[in-house]
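Of the protein chains in this complex, all but one are displayed in their positions.
Going by the order they are written in, the chains are A and B; count residues from 1 in each one.
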Amino acid sequence: MKYLEEFQNPDLAGGLLADIRATVTRPWALMEVCGGQTHTIIRHGIDQLLPPEVELIHGPGCPVCVTPLEMIDRALEIAARPEVIFCSFGDMLRVPGSSRDLFRVRGEGGDVRVIYSPLDALRIAEDNPHREVVFFGIGFETTAPPNAMAVYQARKRGIRNFSMLVSHVRVPPAVEAIMNSPQCRVQGFLAAGHVCSVMGTDEYPALAERHRVPIVVTGFEPLDILEGIRRAVRQLERGEHTVDNAYGRAVRPEGNPAARAMLQDVFEVTDRAWRGIGVIPDSGWRLSPRYRDHDAEHRFDVARITTREPAQCRSGEVLQGLLKPHQCEAFGTTCTPRTPLGATMVSSEGACAAYYLYRRLGTPDASREASPVG
Amino acid sequence: MCLAVPGRVLEIAERDGTRMAVVDFGGVVKDVCLEYLPDLEVGEYAIVHVGFALQRLDEESARRTLALFEELGLLQEEFGDPWEAAAASAASAASPGQEEER
């Protein structure tokens, strides 16, 4: 058992698809919350294999894409300072702020470094005691514990030149916000498996009950996605709305208690703006007062930077499945993958970016993409 | 939140007061922090994200899941094969004239 290839085996997809086809009797709109799942779906063309009744709405679960413009602008200002070594996960470098991105800051002389793990940033701080090392702490509940560990260790070991610009986001409040939207079309959720590996599943039953939606904790390999869809469709057809764990190999109901305890210590819940969506109450984490010394927002006084999202962007509606990307006036004109206005055009997994790519194909696939049932 | 991959623990050692492991991802070996899974043992698999082991993988559960997929496959053979139709229509839609190994 390698826990990877086994769940990528195309020969096992047939039974799952057959069962979905046999079960489904009418249209259902499901949302996969996580960008990683969207990636798998696009990468393997999973959506093209589903019966036309099953519509997938790509959710807001890409931490890179939903990081608000304002926070990117703050990062850019910090990264441009001569005393700063700015460390970031690779995928943030391309995300545009109001006028530039981290690549350009580097081109203009900023010391911007791509790291693989937050502990790498901590090591850079130790190796460069006379520089300010700032780590761009983005991500959902999966990335939060590793980032929290970097801050925790910096405080414990007295690494004073290390700070973190925190833009963490939490999944359940986003699910809540989507369901509370009056025009919401989502009828079932595939919950992000790796978020649940950390947090467990106890945040979801109340959500499922309150909004009467099935929530299926789903993994990331192609067969995992199909199994998540299969279980969600089963529930919907039966009129059920429970929390179901289809990713048992990596998700326990209690999550990872050590990681959760660390999150409790290092972070506190706060309101957070999501790019293209707006502020969602309680949907973010910031450093708790104990760690304020390591908060880059305070250290560099960037909280004064406030940026308004472009009014043209309607990605909030796209993310809720209310608007198809090509129905937006900005689509393909002022908004392209190279000049994105909002979250859904930023990464290649975003709904708008995916549409943009497929539009060029001119095949029946593209027309199906452009007019899904629903 | 997403990119986390399963890896197998090869060695465990304490470094800078931090519990670290050498983890094998199918021939790719990287250092991984075990602070969140301190009781993970050599030979076990865990889900790893940005250099941190976040959850132990449960073999029993994985086998049950795969067995279910196989079972659904057998049922499908018995009751016809809508999958072939889906694959075929997707294929012809995507690339007219393309011959395929499937």
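Note that in this section contacts are C-beta pairs under 8 Å (C-beta built on N, C-alpha and C of every residue); 3 or more make two chains touch, one makes a residue touch a chain.
Assume contacts and distances are computed from a predicted model.
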Legend entry - Identity of the absent chain, which is to be given by its UniProt protein name, from "NADH-quinone oxidoreductase subunit N", "Molybdate transport system ATP-binding protein", "Hydrogenase" or "Ring-1,2-phenylacetyl-CoA epoxidase subunit PaaC": "Hydrogenase"
Inset, instruction - Would you indicate which residue among A:91, A:126, A:265 or A:293 is in contact with the undisplayed chain? - result: A:91
Inset, instruction - Would you mind spotting which of A:62, A:184, A:232 or A:319 touches the chain that isn't drawn? - result: A:62
Inset, instruction - Could you please point out the chain A residues that touch the chain left off the display? - result: 4, 10, 13, 35-36, 39, 42-49, 62-64, 89-91, 93-94, 103-104, 106-108, 113-116, 120, 139, 143, 222, 336, 338-339, 347-348, 357-358, 360-363, 365
Inset, instruction - Kindly note down the residues of chain B that lie in touch with the hidden chain. - result: 1-3, 5, 25-30, 48-50, 86-87, 90-91, 93-98, 100-102
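Operating definition for what follows: only the chains that are shown with their structure count from here on.
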Inset, instruction - Return the distance between the CA-based centres of chain A and chain B, expressed in whole Å. - result: 20
Legend entry - Complex contacts: residues of chain A adjacent to chain B: 1-4, 6-7, 11-19, 21-22, 34-37, 39, 45, 48-49, 51, 61-63, 89, 116-120, 139-143, 145-146, 149, 153, 157, 171, 192, 194-195, 197-198, 220, 223, 227, 246, 248-252, 255-256, 258-259, 262, 363-365, 368
Inset, instruction - Please give the residue numbers of chain B that touch chain A in the complex, ascending. - result: 1-6, 16-18, 26, 33, 35-38, 45, 47, 49-52, 54-55, 57-59, 61-66, 68-76, 79-84, 86-87, 90, 93-95
